[in-house]
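What you see is the complex with one protein chain gone and the rest in place.
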């Protein structure tokens, strides 16, 4: 399990998103309130953003976020219209490598998964290898269930030349057969920099917590998404369970049942 | 705050000490039961031992102990008659460097401190620099209160050519004037490989928890010391508060009031 | 490229193998003499051994070997009849993760590859995914060419229930079709703890250097294998090019042409 957060709106200093909110992601790393499967998120962290030229950039560390001495300087110096951030609680005994630290990216997308697939290794992981094309598999660099979920989304996107939301939807549709009797927690936040694709979902288990808002006064005209409400405001709404929520500046939120 | 543990007895495989007990130090790192000043110990860890030739050796990491992939192999391969181990909860915002990771050592001694000095930096740290000799200061490599406490013990040992227990006692006697109005939690375990010097102490605050036993069946003829009882056996005794306890194979425990 | 070394013989302290030889692996990490494809090996290191109970153990780090502060203590405390060690020069821009640090292991084997596959990612990596069974792929954790070569060896071993040397030989036989026009440097040292399987090989390129000896006076009755001669003795022999060399205590060396 992990805790994640995202921002989409006017250009914002990282500090305002990552450090200023009272229950920010740093607090959620060592004092999560709504996390049932682990007690802390100390196995690394990462955040992703888009540069002024629209390129994807990431910062990742294998250490707990609270002991990172680069954060203060970076968070006052980096601005973006879109932020995704994640603190990790790894499977015990697994090295906390950069390659397994979210968010994951390809040329255009930043992707984060919060949850896990039970008995992923080796049974369900083997089924993913049967299901994914060799070319998609060749782009997998680590060994986490999260990266395989991202690979599945990319397989649908590249094979069908379709939209991101449909690729995400189809990937989730594949899950019951991949899992067989198994269970999965499947909260996802994915973006192309213009739109946030937000999934709150679980199969044979409870959906993890996930909230969003566009009404937080300290973030005007912006969408926020987070595993736990980052502020005390009552503007935060739970993302509906088993739902793909699509958020963009131009349109009203779109809710797609899964 | 940290959690610490020590072993003195017949040659023992590290695994038996570090991994086998039901409430071992790895569990204490993420689920401590009696730690009031922090919620977890994820800011690195270390252990020290004596080689067959009587040399001191240490293993230290800046990552949480539960994600260390070297531990399993090492713990089955390393044997010693004396083990000291420590999981760290660092002061927030401080990089989790090796140089600040306990245990600390000099030629003959392995030293660990569990606790902290309030307002150490810069006021009380400055007083330590006034109090310590330049030669002792030149052997300080990091910046933690724990390392300065160790330096104070070494100053007394080298200046007076006295015993370790007296050096420890005199170092603790210096504390009220170094602290002025301040407070300190001062649990210490120190060894020369033959004797464990165990301190449970605090000034202007509550003593942290500390236990010991020589009656644990799974560790025959051995002393165990730990911040929290490592087994369910009722053989564990609290180290008396404000006490220096001296444990060695040859003698009965010695209790010195502080 | 990397530098590697192995030992098989009477139980030996790690220090004698890793630190004592005049041109040991630590020197080879920052001052290699016969490495043409890179100038240094600073991207992590690792070593593997067998415990007294015959279990495999490894120690890996992502930092340069010369700045590792655990090495001195460990090298005086660890003994084994079989040592494999490796210093890494990673592909530029790739994070130096534990998961990508050699040696690699499965239940019985320790494996190291010195070399690389040109244009591995994505073209030849994709061909490996076409060629490997889903179950074998599910045991791949990182993204290096070396780990995929190890996977190919395991595929042959598990599918045919054959010997290690035949599995290695068959894996190398697969290479021309996997590479197509491409090139690969394929020095390998693999062991089950009783036998060293040593490959010096390249396809469409020059074989990297590789030496062995059983006559080094400071290592009586033992085999040594290394990318560069570790001592000044003239007992070291070049492993023949395009050869699988099999070394064990009981038998004379066996040379198999590739």
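Letters A, B and C mark the chains as written, and numbering starts fresh at 1 in each.
Here, contacts are C-beta pairs under 8 Å (C-beta built on N, C-alpha and C of every residue); 3 or more make two chains touch, one makes a residue touch a chain.
Here the structure is a predicted model, which means the values were calculated and not measured.
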Per the touch definition above, residue among A:82, A:98, A:124 or A:239 touching the missing chain: A:98
Touching residue (missing chain; options B:138, B:180 or B:238): B:138
Among A:3, A:60 or A:88, residue touching the chain not depicted: A:60
Where the unshown chain meets chain A, residue by residue: 49, 51-53, 55-60, 69-70, 72-74, 76-78, 80, 98
Missing-partner contacts on chain C, residue numbers: 30-31, 39-40, 42-43, 62-64, 66-67, 69, 72, 90, 92-96
Missing-chain contacts mapped onto chain B: 95, 97-100, 121-122, 125-130, 134-135, 137-143
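Throughout what follows, only the chains that are shown with their structure count from here on.
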Cα-centroid distance, chain B relative to chain C, in whole angstrom: 39
Centre-to-centre distance between chain C and chain A (centres being mean Cα positions), rounded to whole Å: 37
Residues within chain B bordering two or more other chains: 69, 72
